[in-house]
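What you see is the complex with one protein chain gone and the rest in place.
Chain naming follows the written order as A, B and C, and within any one chain the residues start at number 1.
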Amino acid sequence: MRETIGITGGAARPRLRGGTGFAGAFAVLDQYIGVLITFALGTVIVLGMVSGSMIFGARSKGRRAVKDEVFECGNPSSGPARGRFSVHFYLVAILFIVFDVEVVFMYPWAIVFRQLGVPGFIEMLTFVAVLGFGLVYVWRRGALAWD
Amino acid sequence: MTMGAALFLLVAVATVAAALGVVLHPNPVKSAIFLVVTLFLLAIVFVLLEAHMIAALQVIVYAGAIMVLFLFVIMLLNLQDDDPERGRHRYVLRGLAWLGGVVLAVELALLLRGATMGGGEVPADYGSAEAVARSLYTDFLLPFELTSILLLVAVVGAVLLAQKQRRSSLP
Amino acid sequence: MIVPTQWVLMLSAVLFAIGVVGVLVRRNVIVIFMAIELMLNAVNLSFIALARARGAVDGQVVVFFVMTVAAAEAAVGLAIIIASFRNRSTVNVDELALLRG
Partner (left out) sequence: MGLIAVGIAAVKAFAVLMLVLNMSAVLLWVERKGSALIQDRIGANRANVFGVMPLNLGLLNTLVADPIKLLTKEDMVPAGADKLLHFLAPFLAVFPVLVTFAAIPFGDELVIGGQAINLQVAALDIGILYVLAMSSLAIYGVVLGGWASNSRWALLGGIRGAAQMISYEIAMGLALIGAVMAFGTLDMQAIARAQGHHFFGVIPAWGVIYQPLAFLIFLIAGIAETKRVPFDLPEGESELVSGYFTEYSGMKQAAFMLSDFAESVVVAGLAATLFFGAWQVPFLFRDGFHFPGGVIVALPHLAVVVLQIVSFTLKVFALCVFQILVRWTLPRYRYDQVMDLGWKYLLPLALANMLVTGIVIVSIG
C-alpha cells in the first residue's frame, strides 16, 4: 500500500484487445460496443421525447397568425430578430480555440509525464509559458474586458 | 461481410452524404451543421481504424471548438441564404467544377485501388492515449514546441484583426 | 483491420473531391473555408488509415498537428473575414477581389 501522491491504478488496465470479440469481427473495438449501444438507445429515447408533444400534444385550430408570433412581451415584434452581436463573443471563441488546443495537448502529456521526468516537465513549462504570454497579451489589450 | 465492414460502409455513406450537404446547402448555418456531422462521423471512422485518442480529439477540437467558431462568425455577420446565381456561363462553370470533382475522385480511387498495403497486426496499445503521447513527446518534441508559437501568433493576429480599430487599454 | 486500407483511402479521395468542388462552386467565403476544412479532414483520414496499415502511431501524431494548424488557421482566417466584412459588407468572393483595385 503506497502512500505517495498519485497512485497509478493498481488493478490491470483493461486490455485494448478484447478476448472474445463482437461476432468475431470486432475484436479490437469491444470497448466501443457499449458506446454504440448507448448512442442507439439515447437516440431513440431523446427523439421519442422531443417529438412527444408533436404526437400527443393538443392542436389549436385557426388563428395561427397571432399564436405563432415570437414572444415580445405582448408587443408585435419589429425589425429582424437576428441582428449582429458584439465581436466580443467572437474574441472569446478565438481564445477558447487556442486554449482548448493547449488543454488537449496536456492530456497526453499528463499520462506519460512520470516517464518523461524532469525534461518532460520543462517541455510543458515552455509550452505553457509561450501560451501564457498570449493570455497576458490578450488580457492587457482589453479583449477580456466587457464594457 | 463482417459486422465491422458493414458498420464502416454505413458510416462512410453517411459521411459522404453529409459532406455533400456542406457543399450543396444554400444556408451557411446548415452547411456548418452538416460539417459538424461529417466531422463526428469521421471520428467514428477513426475509432474503427483504432485511433481512439485522435477520434476523441477530433470531436473536442474540430466538432466542439473550430465549428463553434464558424457558427459564431456566421451568426455574428448574420449571413442569409446564398443568392441563387444567375448568368449562363455560371452554369457552365458549375458543371465544369462538378465534372472536375468527379474526375478527381474517380482518378484518385483508381490510383488507390491498385495500391497494396499491409493491414496486419499492430501492437496491443496501438492508438491508445499512452502510445500517441509517447510518440508525441519524444519523436515530435520540436514540432510540439513550435505549435505553441503558432498558437501564440494565431491568437495575437486574430485579436488584432477582429478587434475594432480603437485605442485599447494598451499603454 | 476491419476493412482493407484501400476502402478508407477511397472514402478519403471522395471527401477530398467534394471539398474541391465546394471551393470551386460556392461564392460565400465562409462556406469555401468550410470546404477547405473538409479537404483537410480527408487528408487526415488517409493519414490515420496509412498509420494503421503501417502499424506505426506517428501518422496519428501528424493528424494531431494538422488539427492544431487547422485551429490556428480558423482563428486567423475568420478574423480576416470579419475584418473584410466590416469594410466591404460582403462575404461573396467575387466582390472581395481586393487586389484588383
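Everything that follows uses one rule, which is that contacts are C-beta pairs under 8 Å (C-beta built on N, C-alpha and C of every residue); 3 or more make two chains touch, one makes a residue touch a chain.
This structure is a prediction, so every number in the text was calculated from the model and none was measured.
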item	value
Partners of the unshown chain among those that are drawn	A, B
Among B:V11, B:L49 or B:A63, residue touching the chain not depicted	B:A63
Missing-chain contacts mapped onto subunit B	29-30, 33, 36, 40, 43, 52-53, 56-57, 59-60, 63-65, 68, 71-72, 75, 128-129
Chain not shown, touching residues in subunit A	1, 3-11, 13-14, 16, 20-24, 30-35, 37-39, 41-43, 45-47, 49-54, 56-60, 65, 67-73, 77, 81-83, 85, 89, 92-93, 95-96, 99-100, 103-104, 106-107, 110-111, 113-114, 117-118, 121, 124-125, 128, 132, 135, 139, 144-147
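In this section, only the chains that are shown with their structure count from here on.
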item	value
Selected pair, greater C-beta contact count between B-C and A-B	B-C
Where subunit A and subunit C are represented by their mean Cα positions, the distance between them in whole Å	21
Shared-contact residues (touching 2 or more other chains) in subunit B	2, 4-5, 48, 50, 53, 57, 61, 65-66, 69, 73, 76-77, 126-127, 132, 136, 147, 151, 154-155, 158-159, 162
Sequence positions of subunit C contacting 2 or more other chains	2, 67-68, 71-72, 74-75, 78-79, 82
Touching residues (chain side subunit A, partner subunit B) in the complex	15-17, 22-26, 28-29, 32, 80, 82-85, 87, 89-91, 93-98, 100-102, 104-105, 107-109, 111-112, 115-116, 120, 123, 126-127, 130-131, 133-134, 137-138, 140-143, 145
Touching residues on subunit B, where the partner in the complex is subunit A	2-5, 47-48, 50, 53, 57, 60-61, 64-66, 68-69, 72-73, 75-78, 124-130, 132-134, 136-137, 141, 144-145, 147-149, 151-152, 154-156, 158-159, 162-164, 168-170
Subunit C partner contacts - residues on subunit B that touch it in the complex	2, 4-5, 7-9, 12, 15-16, 19-20, 22-23, 28, 31-32, 35, 38-39, 42, 45-46, 48-51, 53-54, 57-58, 61-62, 65-66, 69-70, 73-74, 76-77, 79, 82, 85, 93-94, 97-98, 100-102, 104-105, 108-109, 112-113, 115, 117-123, 126-127, 131-132, 135-136, 139-140, 143, 147, 150-151, 153-155, 157-162
